[in-house]
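All protein chains but one are shown in place.
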Amino acid sequence: MATRTKPTRGQQLQEAINYPLDWVEERSGLVGGIKYFLFRKVPGDVNWFQTLGSATFTAFLVQALTGVILAMYYKPDPKDAYSSIQHITNDIFAGWLVRGMHRWGASVFIILMFMHMGRVFLFGAYKFPRELNWIIGVLLLAMGLGEGFTGYLLPWDQTSYWATVVGININGTAPFLGPFLAQFLQGGTYINADTLSRFYAIHMLMIPGAIAALIGLHMYLVIRLGVTSPPWSKEAAGTGPLEQPSQNGTARSGLTRPGTRKDGR
Amino acid sequence: MQPTHNDEHPHVPGPSIWPAGFAVGVVVLLVGLIVSWYVVGLGALIALAFGFLWVRDLTTGSSLTEAPAVAPEGGRSESATGAAIPADRGEAAAVPGDRYPRSKFLELSTLGLGGVIGGLVSAPAIGFMVAPAFLKQGVKDHDIGPITDYPEGKFVVATYMSDANQGEVSRRTAFVRNNGQLNGQPSFTIISNHCAHLGCPVQPNGPLDTPNGKQYHDVSLIPTISIAGFGCPCHGGQYDTEGNRTSGPPVRALDRYSFSIRNGNLFVGKPYSVSHVDGAGSGAKIHKWTLAFPGEHVNGIESWLYPIQPPH
Partner (left out) sequence: MASERLTERRRVYQQYKADVKERGKPFFPYAMWHDTIMSLVVVVVIIGLAVVWKYTTPGNHHTTDPGWLGKLYDNPADPGTINFVPRPDWYYYFLFYLLRIFKWPESVLLGTIGIPTIALLLLIALPFIDLRSERRISRRPVAIIAGILVVISMGVLTFKGATAKEALGSELLGHVSAWAKKEGYTGNQAAVKGAKLFAVSGCLNCHVYNGDGGQNLGAPELTAEGAKNKGIAFQIAHLKCPSCKNPGSPMPSFAGLGDDRLKLLATFLESSKGSK
């Protein structure tokens, strides 16, 4: 080493990149973790349907980001809420865009959750050992719908007010606990001055926190348990003892030509 | 439970039932916040009593296990039986060569103290979140104008701000009908506009006399010309002029408000639920119930699903 000539520019660059990475890795092991996440093997035949999960995650990130920005201008008080929505929509630079992205991102998020769930159902990917991840997914769906319910009130216009009245009363019809649930949601016998800020806190702190935690768990389980092959795939991983005659021939196909799979249309 | 082979035990309290009693006390206390202060006191007493017993248990050793008070010497490994962690209740494993054998005392007290911290932080926070929704809402009587503004036998749509501090959000609408005199006293029918199905705004089935509307402070009064009943646009619930359900999904009649008359003015009082009304006008027999949420049966078999109403 010591006798070598001066490193080339490329080597220097490499060194400059590696040094901070090594520094972090030695002190945290994070780089190794990310490398494991990125370079872990997935079945060679995964296809476009299996991008719905990450797409849902992207939609959630859009919601989180736009929601935080909206919170800078929105005023969760019955006296100001409606005018702050008007202000965001009409006056603030790109306010309409951020609000529109949040408004429609919610729809996209929910559509994607349903589609992702449909994909998992179709692929039978909820089966052993992925049962727990399915349950977490169902909880995430319920929480996503809860976000839709609590967020709908925030513009404080006629539609949102009365839809929330009906929504709360639907909860109120639950046997035994319903009246208590409804009164808890409203913070009183009727929708009152505190109800809006209550919904706001639930919408932007409680449920999103829970969703973020569950998404973390969901992804941890995906990485730990792996992604399923499409059930119709000829070389689906785990279809049985290696009985396919072509097994030797395709042994490394996943690594040699992974991008050109017929399922990758 | 035989302390035969574990001579080198630390001070070991066994598992105790006191924490369970403590938890029950906390639960009773929280329920009390909703129900009554007596129950709070009872819960506090239970929690204190069991908490004391628990702490005493932890500090003086278990009442369930006879833990020999022999302090372990680091690194001692005479006992060869400690290869596996014994499943015995309250026994700590003494793995040979283990400098720090399991200490039930430290384990339990760590968990217990953690629980105490969690309770101290979350009990008031959760109480703050939950309790105000259930404490007495304090409905104040609201002045909706001189009774002469209410022509006899006609419904008037009265919209008023029930709580000036809260502002627009407390706006309510009631259908008020002057029933004339009953036993020398003025009689009124005051019907809420919240549908007994799911709380949508109910409309009068008939034309309003908007040009003759009146304003009295925050109250706006619009007389009806003649109405055949009330209808809900959301899911089609229909009511007659007494608020009885005639068709559609509503589970009971429209809610009503009590009223009082002071200095010739009509005051709207507390709302209450109504299963049905026999008769009409001032002589009607109203089957009253405590206020229930829309969609909840107040009588019949389905009312068993809603045995307790939160305090309103």
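We just call them A and B in the order they show up, numbering each chain from 1.
Here is the rule we go by: a residue touches a chain if its C-beta (ideal position, glycine included) is under 8 Å from a C-beta of that chain, and two chains touch if they have at least 3 such contacts.
Just so it is clear, the structure is predicted and the values come from calculations on it, not from any experiment.
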Report task. Just name the one of B:L108, B:V176 or B:L198 that touches the chain not displayed here. Result -> B:L198
**Report entry** Residue of A:L70, A:L112 or A:M204 touching the missing chain in the full complex
**Finding:** A:L112
Query - Omitted-chain contact residue, chosen from B:I227, B:L266 or B:L291 - result: B:I227
Query raised in the report: Of the residues in subunit B, which ones touch the absent chain?
Result: 157, 159-160, 168-173, 193, 197-198, 200-208, 226-236, 238-241, 245-252, 295, 297, 302, 305
Query raised in the report: What residues on subunit A make contact with the chain left out of this view?
Result: 37-44, 46-48, 50-52, 54-55, 58-59, 62, 78, 82, 85-86, 89-90, 96-97, 99-101, 103-108, 110-112, 118, 121-131, 134-135, 138, 141-142, 145, 148-149, 152, 155-163, 165-167, 170, 173-175, 178, 191, 226-228, 231-232, 235-242, 250-255, 258-259, 264
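Here is the rule we use: only the chains that are shown with their structure count from here on.
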Query raised in the report: When the C-alpha atoms of subunit A and subunit B are each averaged to a single point, how far apart are the two points in Å?
Result: 33
**Report entry** Residues of subunit A that touch subunit B when the two form their complex
**Finding:** 78-79, 162, 165-166, 168-170, 172-173, 175-176, 178-180, 182-184, 186-196
Report summary line: Listed in rising order, the residues of subunit B that touch subunit A in the complex are 130, 132-134, 137, 163, 165-170, 198-201, 234, 291-296, 305-310, 312
